[in-house]
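Just one protein chain is left out here, and the rest sit where they should.
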Amino acid sequence: MRSPAHVRFVTALTQLRPAAFVAVLLVAWHVAIKFQSNPLLPGPLAVASGLLELATRGLMLKYVVASLFRVTWGFAGAALLAIPIGLAIGWYRRVELAINPFIQILRPISPLAWIPIAILWFGVGDVAAIFLIFLASFLPLTVTAINAVESIPEVYVNAGRNFGLRHSQLVYRVLYPAVMPHLIIGLRITLGIAWLVVVAAEMIAVNSGLGFLIVDARNAGNRYDLVVAGMVMIGVIGLLLDIGIRSLERIPSISWGYSDD
Amino acid sequence: MTTLTRSRRWEPYVWPLLTAALLLLFWNFSVKWSGTNVFPSPLAVEQGLADLIRGGLLWRYIGDSLRRVAFGYLLAVLVGIPGGLLLGWYPAVAQVVNPVIQMLRPISPIAWIPVAIILFGVGDTASVYLIFLASFFPILTSAMNGVRNVPSMYRRAGRNFGLSPSKLLANVVFPAALPQMLVGLRIAVGIAWLVVVAAEMIASESGLGYLVIDARNSGKRYDLVVAAMLLIGLIGLVLDLGFRRTEKLKSLRWGFRDAS
Partner (left out) sequence: MTSVTAPASALATRALKTKLRADGIKMVFERDGVSTDVLDDISLEVGDGEFVCLLGPSGCGKSTMLNVIAGFISPTKGQVRIDGERVTGPDRRRVFVFQERGVFPWLTVEGNIGFGLFDLSEAERRQRIAHYVELVGLQGFEQAYPRELSGGMKQRVEVARALAVNPDMLFLDEPFGALDSITRLIMRGELLRIWEAERKTIVFVTHDIDEAVQLSDRVIVMTARPAKIQRIVDIDIPHPRDISSPKYLSLRDGIFDAIGLAHKV
């Protein structure tokens, strides 16, 4: 019979395993860099010092804020439009039949392919970037909203009508709560896409932000340590955004929509 | 949940066509009224397409883009599916590796572009690498989740019939996980197509993505830009529909509750 102390020790070790794995990878990276000839590729230490440099020069905060600002405006704008529109389309079948083929054609067009048009209409700058993020988020959110409405079990709507709910009440008290879980997942996935696009948009069409940092660090001096530092920051912030939305999924009036696995 | 219980047979065709006609008209007239001499009208786009076809560039570019996607995607499948099956089958391994995956996943493949360029130079390999990166994660996670979600009673039934672990994996777990894997594969192809355009815009000298950037840079040929965009959309759609077809195959249909 194992003692409780023993069990606790083993459990603690198990928690540490992933961290140990990361450490192993970092060491492997470090060693691999030492053994290769290209002087430009940075090792983990160079990247760490790059991150420190960015933080002390104040650039880290400035660029992160710039990128987040664009994502927020583009994404929020898309959500405010796409969700009501998508819900309406999903509700009225004929509208859906008419519009669906277009959605299917426009959806695979990479938002990045819109870059020249964005620059044409808005010039190089914030607005072009926000426009691209808006575009990238709009269709996926619309599709999510459409699917969410179509998957509402008919019982809920019937029960709502049974209690004498007028149309507008039906929307507030049955439709919105019922689609919430589905919408939040869609929001999370689309935010991931938006974050991906902002980086690309910044690489091409603006003069600040994390995407710009990556391009600029390379162009102005081959500072690959900063390039990779930028990549690390992009990863961290993307992860934080994702975790942020997942926390919404735990609210009881929403978490009912997710099965316990 | 829909408001329409009975739709007449012609409805799924007529409404979209009507909307298509309206949108084209709207496009045409807004270009005329705004007096822009840069943004192309539908006819200009059509002529631009004809130019491309005549010049022979179109098929070459389409071929290049598709080829890069094919290589990167196949590589992702070859690494991602076995990897995902492994992670799903051995939860201990998943627990160790998962945090790293969660940290790498949000890094846009596009952010990898400079690194890809120093590693592989400008050209096909860089693009293929980026597409691999982009497709890898969805395929890996869907394979992993597919295995995790196989009800334990299937596994038990398999063992009951005396199957060895490898047979169990091949004959019970893999088919059970297939529907979910297919969805992941479909999503991955969509992302791959999105990324190839980006990769080509920056790291290549051919392909549809390159065309979009080049047509603008060398001569402000916005008619070609829009033509390229439409083609990108169309091919992406065909790829997506192709995958949805496989999901609909009867032998796989059981995995989807509402195959709509």
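Note that the chains take the letters A and B in the order they are written out, and that residue 1 is the start of every chain.
In this section, contacts are C-beta pairs under 8 Å (C-beta built on N, C-alpha and C of every residue); 3 or more make two chains touch, one makes a residue touch a chain.
Source: prediction; values computed, not measured.
J.: If the hidden chain were put back, which of A:30, A:161 or A:246 would touch it?
T.: A:161
J.: Which of A:51, A:178 or A:215 sits in contact with the chain that's absent?
T.: Touches the omitted chain: A:178.
J.: Name, in rising order, the residues on chain A that touch the hidden chain in the full complex.
T.: Its contact residues with the unshown chain are 153, 155-156, 158-159, 161-164, 169, 173-174, 177-178, 180, 252-254, 256-257.
FYI, only the chains that are shown with their structure count from here on.
J.: Enumerate the contact residues on chain A facing chain B in the complex.
T.: 14, 17-22, 25, 38, 40-41, 91-94, 97-102, 104-117, 119-120, 149-154, 157, 192, 195-197, 199-200, 203-204, 210-211, 214-215, 218, 224, 227-228, 230-232, 234-239, 241-242, 261
J.: For a test of understanding, state which residues of chain B touch chain A in their complex under the given definition.
T.: Against chain A, chain B makes touches at 1-4, 7, 11-12, 15-16, 18-20, 23, 38-39, 95-100, 102-115, 118-119, 148-149, 190, 193-195, 197-198, 201-202, 209, 212-213, 215-216, 222, 225-226, 228-230, 232-237, 239-241, 258.
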